[in-house]
Each structure stands twice: as C-alpha cells, then as structure tokens.
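Note that one protein chain is taken out, while the other chains of the complex remain in position.
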Amino acid sequence: MKASIIGATGYTGVELLRLLSGHPDVEIAYITSESQTGADIMDSYPHLRRFYSQALVSMDKMDAILAESDVVFVALPHGHAMEVGKRARNAKARLIDLGADYRLRDTAVYETWYKVAHTDRDAQAVYGLTELNREAVKAAKILANPGCYTTASILALTPLVAEKLIDTTTIVIDAKSGATGAGRGLKIGSLFCEVSENFQAYGVASHRHTPEIEQELSKAAGAAITLIFTPHLLPIGRGILTTSYAKLKTGVTAQDVQEAYEKMYGGEFFIRLLGQGGCPATKNVRGSNFVDIGWQLDPRTGRVIVMSAIDNLVKGAAGQAVQNMNVMFGLPETAGLTQMPLYP
Amino acid sequence: MKASIIGATGYTGVELLRLLSGHPDVEIAYITSESQTGADIMDSYPHLRRFYSQALVSMDKMDAILAESDVVFVALPHGHAMEVGKRARNAKARLIDLGADYRLRDTAVYETWYKVAHTDRDAQAVYGLTELNREAVKAAKILANPGCYTTASILALTPLVAEKLIDTTTIVIDAKSGATGAGRGLKIGSLFCEVSENFQAYGVASHRHTPEIEQELSKAAGAAITLIFTPHLLPIGRGILTTSYAKLKTGVTAQDVQEAYEKMYGGEFFIRLLGQGGCPATKNVRGSNFVDIGWQLDPRTGRVIVMSAIDNLVKGAAGQAVQNMNVMFGLPETAGLTQMPLYP
Amino acid sequence: MKASIIGATGYTGVELLRLLSGHPDVEIAYITSESQTGADIMDSYPHLRRFYSQALVSMDKMDAILAESDVVFVALPHGHAMEVGKRARNAKARLIDLGADYRLRDTAVYETWYKVAHTDRDAQAVYGLTELNREAVKAAKILANPGCYTTASILALTPLVAEKLIDTTTIVIDAKSGATGAGRGLKIGSLFCEVSENFQAYGVASHRHTPEIEQELSKAAGAAITLIFTPHLLPIGRGILTTSYAKLKTGVTAQDVQEAYEKMYGGEFFIRLLGQGGCPATKNVRGSNFVDIGWQLDPRTGRVIVMSAIDNLVKGAAGQAVQNMNVMFGLPETAGLTQMPLYP
Partner (left out) sequence: MKASIIGATGYTGVELLRLLSGHPDVEIAYITSESQTGADIMDSYPHLRRFYSQALVSMDKMDAILAESDVVFVALPHGHAMEVGKRARNAKARLIDLGADYRLRDTAVYETWYKVAHTDRDAQAVYGLTELNREAVKAAKILANPGCYTTASILALTPLVAEKLIDTTTIVIDAKSGATGAGRGLKIGSLFCEVSENFQAYGVASHRHTPEIEQELSKAAGAAITLIFTPHLLPIGRGILTTSYAKLKTGVTAQDVQEAYEKMYGGEFFIRLLGQGGCPATKNVRGSNFVDIGWQLDPRTGRVIVMSAIDNLVKGAAGQAVQNMNVMFGLPETAGLTQMPLYP
C-alpha cells in the first residue's frame, strides 16, 4: 500500500511517519510541505535518520499524489482539506483528513464555529472514531479523523449516555492537553519559557471541539446534548486527560456504570478500562494508541466522575488515522499500532 | 517580634523562612526538626546561605519556644498540632497552624475525614482565610491557616455563593496542583521520573479539603452546601489552578457576576480580578501571595466557569500565614509579602 | 527463546520488558522482585496492561530460572550479580548483567571504586559494547553490559584514540544524564521538586564510570589513559549527552577526524554520524537504541569537541542488552530495536 501525507512537517505529520515506519503493509509515496518544498524532511527532524530521507514536494503535485497513492493523509489547518477532498472525488486515493473540515455533519455548525465557508458539502465523509463507527469506516472514501480532545471526551462519556445512566443536561468536561496539541507554529504562548512551570485554561466556553463532542454524544443519546467543555494547557509534550462530571439518574449503581463500559469496550484492544477508582495517567499511554478510562461515583452529590487519558498525537491524531486506515483497507486493526507506551 | 517554626525542614517551613527573611518586623527564634535535630538548616537547603545559618532544635524545647516567641508557626502533618495547641493555651506565644487540625469547626467532621481523634475540641481556633475573616483573625490565639486547594476554591466561589447567583447544588471544582503540594516526603509518586511529562487525578471524591471548602461556602451561603472537588497533580513545582462550574440562577447577568467580585474583593491587595474572559495562570502568581481570579459565562448551558490561581506555598500556606500574623499583630497586612511574582 | 529478568521492577527492568515485547523471538519466562514478590508487575506499572500481566517471583527460584531460561538479564545493584553469575556457571542460561560487577577486567580496580569484594574473579565475562567487541560477544557466557555514561563516552572517543589523532593526556568528558539514570529508589535528590528547574554536577572526580571508560579507551589506544569525567543531573527523564574535549595532535585535519568516525562506524546501524558541526540532541534518540555523534574542531585552541547522545535506558542499558542478546544467539542484531525515536 502506498500512503502520502499532505502537510508532513507538523507534529502530526511526523507522527504519522513514525507510526507508518513500523507498519508492515505501508510504504510512503509523497510527503508535502509548502514552506519547505524541495528540502529533505530529515533536515527539519533529524530523529528521522535511518527511517526517512525524502524530499518534500509541493501540493502542486496533487494529481500525481492522488493517482499514485492508495491513501492520502491530510494534516493541514482547517479550511484546506476541502480543496483536497473535492479533487479526490474521482481519484484512486481514499482520504483521511486529520483536520476539522469533515467532522461536523451540519456544515452550518462548521461555518459558525470555524468562521470559514464550507465548500464541499456533499462529501459524505465518515466520522472516524473507530470504536464507535467501525462499520461505516470500512467503506469511507473521505474519513474525518476526530479531534484530540473529542476522542478522549467522547470515548469517556458515550457508554453513560448510550445506556441513559446520566442526566445529560449536567455534563461538564474539564480537559487538559500537552503542548504538542498547539503544533509547531511560532506563538509566544508555545515558548518553553511560557509553558513550563505554568498551567492555565484557554478557549473557555468557546473551544471548537465542543460541537464535535456534542454531535457524537447526541447521536449516542438519540437526543440533543449541550455541554460545557474547558481546555487547559499542560506543561508536557504529549497527553490529554479529561475529567468529566455528570449527575447520575436515580437508582444508578456502580455496577450499572461498570457494565456500561464493559459492554461497549470490553472487546476493544485500544481501550483499557481501569474500572471504579482507576485514575488514568497521561504517561501510561505516551507514544501509544491506548485510551485509559477510569471512573468514580460520589454518593455525596450523586455524581459520576469519568477520567480518560490518551496521547493526543497518537489516538488523538496519527494513531487513530492509522487505525482507520487499517479498517478501511481490511488490514488488522492494530497493525503498526502495538507499541508499548514509553514509560517513564 | 520573635517567630518560631515547628517543622522547619519541609517545603512550607522553608518558605516561611523565605518570606520572614524579608519581613521588616520579624526575627526567627527557634526552628525545629525531629529528624535533623542539631543540624544546620543550611545543610538541607543550601539556598538559605547568607540568610539563615541556624541549628535545628527538637520539640523537646517547646516550653522555651512558647515562652520566648510571640508567634509560633506549626508546619507539621495533621494530628500533631493539637498537642502544641494544648500546651500553648497559657503561654505567651500565639499559634498559627498550617496543618488541618484546627480548620474544621465540627471536630466530628475532622475525625471522619482525617481518621484521627481530635484532642483539643475547646480550642476556639479562628479560620484564617484572611480576606473573609479579618476581624476574627485579629484576636486569634490559635489561628487555623487554610489549606492550599481550599484557599483557591473558597476565594473563587464565595462571591457567587454569598450573592446567591448560583444554584449551589451544581458546584463542581476541578483543581490542579504543583508537586510542592505533596511535600518533601519520599514517595514513588513524587519522583521526577513519575511526575514529569505526566498528569492525573488523585483522591477523586475523597480528598480531605472537600469538607473545609464546604464549611466555608456553607457559611457564606447561610445554608449547607455539598460539592464535588477533584484534585490533580501537575508537573510543576508551585501553583494551583482551580476551574469551578455552577449553574447560574435564572436572570443572572455578567454584570451581576462582575459586581459580586468587585464588591467583595475590590479593595483587596492580594486578590487580582481579571474579569470576564480572564484566564489566570499559575506562573503569573509564582512566588507571590496573589490570588488571580477570572471567569466566563456559557450562555449555551447557563453556567458560570470561575478560575483561580495561587502559589500553593505562598497564599496557599506560608504567605497567608504571614498575612494572618500581620493582622494578628497589628502590622501592615502586606508586610513581607510584596514580592513580585517570578516570571518567567 | 525464553528470557528472564532478575530485578524487573526498576526502570531498567521494565524497559527490558518494553523492548522484549516487540521482539519477534523472545518470550518472558520469569521476572523477579524481592520487595514485591507475588504481586503482578502491572500493579507497579499500569502502562504494561495489554502486554504483561505476570506475577513477580523471588530469587529463591533461581535454580528454575537458570534451568528454564535461555538468557537471564540481571538488573540488580552492583555487588549482587556475582552471586547469580557463580550459580549460572553450569546452568543452561547465559547471563547478561546490566550492573557493574563484571565490567572491570581488573577486579582490584572494581574493589577500589565500588568498595565491595569481588567474589567471582574467574568469570571470564565479556564486555559488551557491541559495536566494539562483537566477536567476543557472540561467545559470551556472562556478558557485562556497559554503563550508560560509559557507552556514550567510549563510542564518542574511540575512533580518535584508536587512530591516534588526539593527545590522550588531555581528555575531558563533561556528561549530563536524565533522572532515570538514578533509578526508582527513594532519595530526596530524585524528587520532582528537587530535579525540575534545576541542574548541577555530582560525583565530581569520583564517579564509578571513570575506570570503565579508561579501561576501554586504553584498550583502543594500546596504552593507559587517565581522564576526567564529570556527570551532571538533567531535568529530563531519558537521555545522556556527553561533550568531550581533547587536544589534536599536530597536523590532524577535519578530514582525518571524519575518516576516523566513518571507518569505525560507517556500517553501524545504531550509530548515526552527524559529522562536523553536528550537535546531537537527547530528544532525537529518545526511546531508541541510537547513538548520535557530532564533532567540531576549534582551530583557536587546537582542540576537538565531540558530542554524543543516547537514551540511557536503551543504548545505555536495556537496548544494548537486547542487542548483545541478539548477537549472542545469532539473531539479527536489530531485532526488537527498530523503534523510531519518540519526537517530540
């Protein structure tokens, strides 16, 4: 299989290269960068030596890329994948977009939150939270790979919502992400001296991952859900932890909660259930495609607290993209994704 | 004025030394350590050179300590300050306890959460969240210095509770603390290799600061409040950030919220109001006694999100203790506490 | 092949588990811990879930371990491997010791630096710096796996010494290691609050890796070398960087230096030569078995500066141990060791 990466020099692009280097069935065709066209990617990322020494090409070569690749990963800022998507319609390549363009089924919602016109409304993209949408993923021509915060949030809450164990008007998601989530762009807020020994919230009551989480939880609930989502910036490289709160419906027990998680995720390789009292830690999933989920009840207030941890660059981006690719092409779902977490 | 410190070799004790070294009216009398009796504290903390070179004594010298000190700071694990408190009853020294022994007015609640018998029930200690209890602090013989999480949480929520702007059954406090909060004790969970590049919750639905927060918010509300409090461990040295959520009562506006904070804290030097949309950062208060508070409304869900940041060793421990000492002894409240935060 | 690990609950032991989990030819037989006998290693290291759920046994089972394993990795503090070594003499298992007991050919030197009697002087152990001693490694019954600092130092300097390009009386090695090098033991100096935002030297002019570096460089030079080695503690988890200095012999050119490195390492997969002006970074080798080497000449002083970077837990410990195992058992030398570095 031949894979290409559009936007290969960001952290997500280079993480795709890491995961694909260990994939038994994939070979890299093209990697693109507009700002570094012609350069060898190894010059930007010397850790790639022995694995990739390859020239970056421009998106001008899109026709060749789409014709010669089985799968094309798009790791561009939102608003740019739609152009690729339209051109791919009749091409050989299937598309996996790691950005936001195809994630929201209602393109009006997309336009409201992203302030960009949606120019490919008929795309029929499939939302690729693999564990929850596996059948549809198999057939996807355009696969919308979920956001990092959203993957961690949706997987944490879906069993409770689907089994109707919680009052969905009371959901609060307090999420924390490592700095790789902000990418390699040059911003004062991403400097070591600003991030290290620091912690704060951002995008309070306005983060763009909110409607995506609501879309998928509403689907699981069979009814519209509105919730609060608050992201924070952690002084670590990789990792997201979400801590979610909701009021339990009357009579719901710990056993009900436990069974809901086991029923939905009991057979999932990448979801590790820590059970009641389990506290996931970002370091326990670092570098891997795992999602660790733990929870606790608070009888004093009648609430459930659910925590989930992922590596935002793996299960929150490149790893889930490879997982989706595996499903789309009939490969073993774990191919290229069986790295043990790097601890400590 | 002469001050002594019981338990001077922990991070809180040594932070008291830092703050008192710059205090115009205070001289150190005794510093104690049971494990390092006889040693010079500078051997444990070489950064103290030029400021303190003083032998640690044992608590065996308590009679002399209580007789020769105007104020005695107790920085011991919970359960130990009560013994000092009883002996201080008729001594010259006034006591500031930085532990938990005197914080809960209902000693039965103390015994439930701390699993220790309370042996000094008649102590008449004053709860020293200075801004909220200043008059009582002035006269305190035994001053219960608040916990770190509790200081940040109570100050963030009291205006909303006191002005009856929120539904108090919906309060969620998601709190994050730096590793100095765990002290200098030897635990695997405090090792660099375990804390760095990591993040997780702990003490979910069971942390001992919960009843202390509830006690003070209930007092402000004039009615019993039960809430959820979830602490997390941040890979930073100093700093606590709290993110709190509550449902606004019908008709409450942003202006109401703003006025509530200004009314209560407008004249407070150590509380810096960042207003609507303000996102406090732990690094902006590092090394200082400030509390930064910001908030946001979420009209989609009808909730308010309040964030507060403190340095847990300063406003969350040693700084507030010095602030209380200043109030108790009629000194300017900011004496010794006007350091600018250390940024970056 | 069956492998066992003596002392599996330290950072080195658990790193062996990580690397062996991806090895196509190895299955774990026994893992031991004296302090956690009977417990599941997954309880100490939850990141292992999905890979290892196995009870720790005591070294009391040494007979079974030595009889049923093809290779036994010993990850114990120095002084303890000798006992295992003596018992292994007539057993099936071949031994790879990750500690210091068998590294120094002159056991008197061992006793001087380690302050312990050497009780297995006839062991005929092979020093396993794989790239420099591959033929001997193949036949080893007891393999002394090199130290972390020593691996980085010896590989950096051997070509210059072997080709007689430098004045060997002028060698200075200034080395810096991440905190995993100190292990998981409970020491104040290993706490997050002490290591983070800090940097200092330790063991100045007295570190035990000094004689080991001297032994191997002397062997390469064919003459005794005495040098200075200074270790420092970095606030990172994994990684060693060495910066070495030596006076070039008269007339030596950049081309001579370049050729010396290419001649010795040009065919080595795990050694990545960055050439003149190349500055290795610890993050570029994190999680991998690579050694990155760069160098520069300083014509103003007539000196060469050589820098090398490794992951101390991989090429500095568990990775090189697996590499040696591969050589000892006739497997492909890179088996289980082709992970790409985890960046960022």
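Per-chain residue numbering starts at 1, and chain names A, B and C are given in the order in which the chains are listed.
Here is the rule we use: a residue touches a chain if its C-beta (ideal position, glycine included) is under 8 Å from a C-beta of that chain, and two chains touch if they have at least 3 such contacts.
In this text the structure is predicted, and so the values were computed from the model without any measurement.
Visitor: Among the chains included here, which ones are touched by the excluded chain in the whole complex?
Guide: It touches the following shown chains in the full complex: A, B, C.
Visitor: With the full complex in mind, choose from C:54, C:243 or C:258 the residue touching the hidden chain.
Guide: Touches the omitted chain: C:243.
Visitor: Taking the full complex into account, find the residue in A:179, A:228, A:279 or A:321 that is in contact with the omitted chain.
Guide: A:179
Visitor: Which of these, C:282, C:320 or C:339, touches the one chain of the complex that we don't see?
Guide: Touching the chain that is not displayed is residue C:282.
Visitor: Which listed residue, A:21, A:190 or A:334, touches the chain dropped from view?
Guide: A:190
Visitor: What does the interface between chain C and the hidden chain look like in terms of residue numbers?
Guide: The missing chain touches chain C at positions 169-170, 172, 174, 176, 193-194, 196-202, 204-205, 226-228, 230, 232, 234-239, 241, 243, 245, 277, 279-283, 286, 296-298, 300-301, 303, 305, 307, 309, 344.
Visitor: Using the touch rule from the top, list residues of chain A that touch the missing partner.
Guide: Counting only chain A, the missing chain is touched by 11, 179-180, 184, 186-188, 190-197, 235-237.
Visitor: By the contact definition given up top, give the residues of chain B that touch the hidden chain.
Guide: 11, 14, 17-18, 21-22, 45-51, 180, 196-197, 237-238, 269, 272, 274, 281, 283-288, 290, 292, 338-344
Everything below uses one rule, namely that only the chains that are shown with their structure count from here on.
Visitor: Based on mean C-alpha positions, I'd like to know which chain lies farthest from chain C.
Guide: B
Visitor: With centres defined as the mean C-alpha position, give me the chain A-chain C separation in Å.
Guide: About 37 Å, centre to centre.
Visitor: What is the distance, in whole Å, between the centres of chain A and chain B, each centre taken as the mean of its C-alpha atoms?
Guide: Spacing between the chain centres: roughly 38 Å.
Visitor: Using Cα averages as centroids, what's the distance between chain B and chain C in whole Å?
Guide: Taking the mean C-alpha position of each chain, the two centres sit 46 Å apart.
Visitor: Mind pulling the residue numbers of chain B that touch at least two other chains?
Guide: Residues 193-194, 196-197, 235-237 of chain B touch two or more partner chains.
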